[in-house]
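Reading through the structure tokens given below for one structure.
Every protein chain except one is present and positioned as in the full complex.
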Amino acid sequence: MSKSIASKNAAPSNQNQAARKSTWRVVDIVVVSVLGVAIGVIFWLWSAGYGLISAFTVAFPPVGALYGGGWLIAGVLGGLVIRKPGAALYCELIAASVEGLLGTHFGFTVLLSGLVQGLGAELGFALFRYRKFNLPVALLAGALAGLAMGINDSLVWNVAWAMEWKLVYVVLAMISGAIIAGLVSWLAVRGLARTGALSNLPSRGAAIERAV
Amino acid sequence: MGSWAHRGTTPARISAKGWGWQHSGRTNKAVHDLDLEIAPGERVLLLGPSGAGKSTLLHALAGVLGDDEDANEAGELLIDGYPVAESRGRAGLMQQDPDAQVVLSRIGDDVAFGAENMAVPRDEIWRRVSASLESVGLKLPLDHPSSALSGGQKQRLGLAGMLAMRPGLLLLDEPTANLDPAGVVEVRDAVRRSLDESGATLVVVEHRVSVWLEVVDRIIVLAPAALGEPGGVLFDGPPAAVLAQSRELLTAAGIWVPGYVPAVRPREASSTHDAGELLLLEACGLGVSRTKGRRRHPGVPIAVVPSVRVSAGQALSVTGPNGAGKSTLALTLAGLLAPAGGQLLATEQLARGAGTAPLKWRGRQLISRIGTVFQEPEHQFVTGSVRAELLFAPKLLGRGGDSVDGLLTRLRLDHLADANPFTLSGGEKRRLSVATVLAASPQVLILDEPTFGQDANTWAELASLLTELLDAGTAVISVTHDAAFGAVLGGEQLVLGAPEQMPQGAASLLSAESVVQR
């Protein structure tokens, strides 16, 4: 709510602020949903591209994990834009569902992947108690989402791989998550904030916040 | 629960006591010190120059304004004695952009959405849905996709959704801005019919007084707070009295009172029509379509224009009903869409060595030759401030930005030079997008609905600017529903037929005389 001039000197109570942080307004829900759905469409294209990419990774399939960071953007971006508990998880889940709606080779497992990856990103933000949303936090959230993705994939898709390859896969997934999901999302949010598009969202000041 | 039958059906009372609103990041108040009482069932036309704060007030009344922490509010604004934020759903708001009205993907579901939120029982919802679709004249199956509607149909859908909520207060923000003349009458009559049934209070914003004159029983004119005037209400009273007493003052404030066409700098009766006619762009048998054709399945043109010749210093206005393909034609002529048939050639005077097909020109070559203003201004904003937006093209072309300040002042954007383009009012956005294209001084100007949302003063300034450019040798093609604007610029008129009336999308060219006669 906007502050009224009359009650300007009455400092808002801490309790009030805390409540605002965790209650979702309609605009928060709709914006994060739209981001989720839009990224879901991109995921879908990204999945189609996976076939192409895998043609290059035939010699050494774990490198495919480097591509995986693309599937983690939704969580980190959603968390950075809405800055509320659950935003990262919800955004990643929506994106995964939309990817599923458009049809992908992951079938229903996209929902599982979305859940797991979203939880990974969520954990990154939760570690800082939803107070900090700078570059290191974004990178951490991306890396944790990558960790979640790596473990999940190793259990679901790469079950038959030997253990050391699974490890390599997980590490590469974390790197990819930090760079593709963490860095790119952070840059995107800054760019968005600069255009004023985020003016009625908690991240409106992202463009002028310090990187670290 | 349980009160749904009564909630919202009784007309609402509005009262503002010293209410004011300052958007975040602005030094001026959008609305200042507003004192207002609107009785239940009153039908009010809200007027005011562009940027006077009309949309801001409507959003506030709908209870959807207050999410910005840096904005400042003063005084109080009440509906039925309660603060607006608590009476959400009491008012039905129709925003300026018809695309933003639609929520769900089938029209039946979309109309039902508001009523669902008011916790109306299921049977009653569907009864209301059919009744409101009927009363706005949208005769389509309930599962018709809401994305496959023309602009006018979308406006009607939005209206039907509001009516199904049985709101006590109807808030309409320029509900007919993009409609063709027939659509304007239809939407207005739909509103009137529903008001007669429900008796709800109405607040409608529109620049043109004549459209709503027979519907409203009160006119309120807002004064812009930005211009250092006292702000608040400038005039208030029954239409006849306000128009009779203060006609001069109203026209001075830029209100479109009936029968008034503001003075525009006339065109010089120069000799451009004589021997020295300089042909710039020529099209014959031009078919236009949004969908790109492939080799084996060429795009099906939505309109075919037999012949267009665009010469230096000449105006051409394109008119026709909604959905006739006017914007598509404009985009094709501008070298942005590939023709779906026929040919579009730029003469050497225009091409200056860049080749005869505008579609192949590079961005930089295009803007100094053909400038295009899109129907939706927001698409064209590429920077973060009004001034940067205007300096963008001159910088790209390696010119100085001397003309920029002049343009800012003439189009009344000077006080907004540092504002973010996306935060401007509807009319201000429109003027900015015209100005950005003018800043590149192209030889051919293509304007899609350049005058919508303008008050009479900014309208006159825009028209005068264009007559100057015409006299200086710029060719101006304008797509418009605004007959007065076409008449002021003169030149030829191209009328596109409605798609269903003319299956081949035939177009006819009226001569300059017949335009003047209108």
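A few comments on the model shown:
We just call them A and B in the order they show up, numbering each chain from 1.
The definition used in the following text is that a contact is a pair of C-beta atoms (placed from the backbone, for glycine too) under 8 Å apart; a residue touches a chain by one contact, two chains touch by 3 or more.
By our rule, contacts and distances are computed from a predicted model.
Chain not shown in the complex: UniProt lists it as "Cobalt transporter", one of "Heme-copper oxidase subunit III", "Cobalt transporter", "ATP synthase subunit b" or "Peptide/nickel transport system permease protein". In the full complex, the chain left out of view touches A, B. Contact with the chain not shown here comes from a single listed residue; of B:A16, B:A30, B:V44 or B:V120, that residue is B:V120. Although one chain is not displayed, chain B still touches it through residues 1, 59, 62-64, 88-89, 91-93, 95, 97, 99-106, 109, 112-122, 125-126, 129, 143, 145-148, 161-162, 165, 290-292, 331, 334, 336-337, 361-364, 366-367, 371-372, 374, 376, 378-380, 382, 392-393, 396-397, 422, 436-437, 440.
Within the entire complex, the positions of chain A that touch the omitted partner chain are 24-27, 29-31, 33-38, 40-41, 47-48, 50-51, 54-55, 57-59, 61-62, 64, 81, 90, 94, 97-98, 100-111, 155-162, 165, 188, 191-192, 195, 197-198, 200.
Here is the rule we use: only the chains that are shown with their structure count from here on.
Between chain A and chain B the centroid-to-centroid distance comes to 37 Å (mean Cα coordinates, whole Å). Across the complex, chain B is touched by residues 1-6, 25, 27, 194-197, 199-200 of chain A. Those residues of chain B whose C-beta lies close enough to touch chain A in the complex are 24, 65-74, 85, 384, 420, 422-423.
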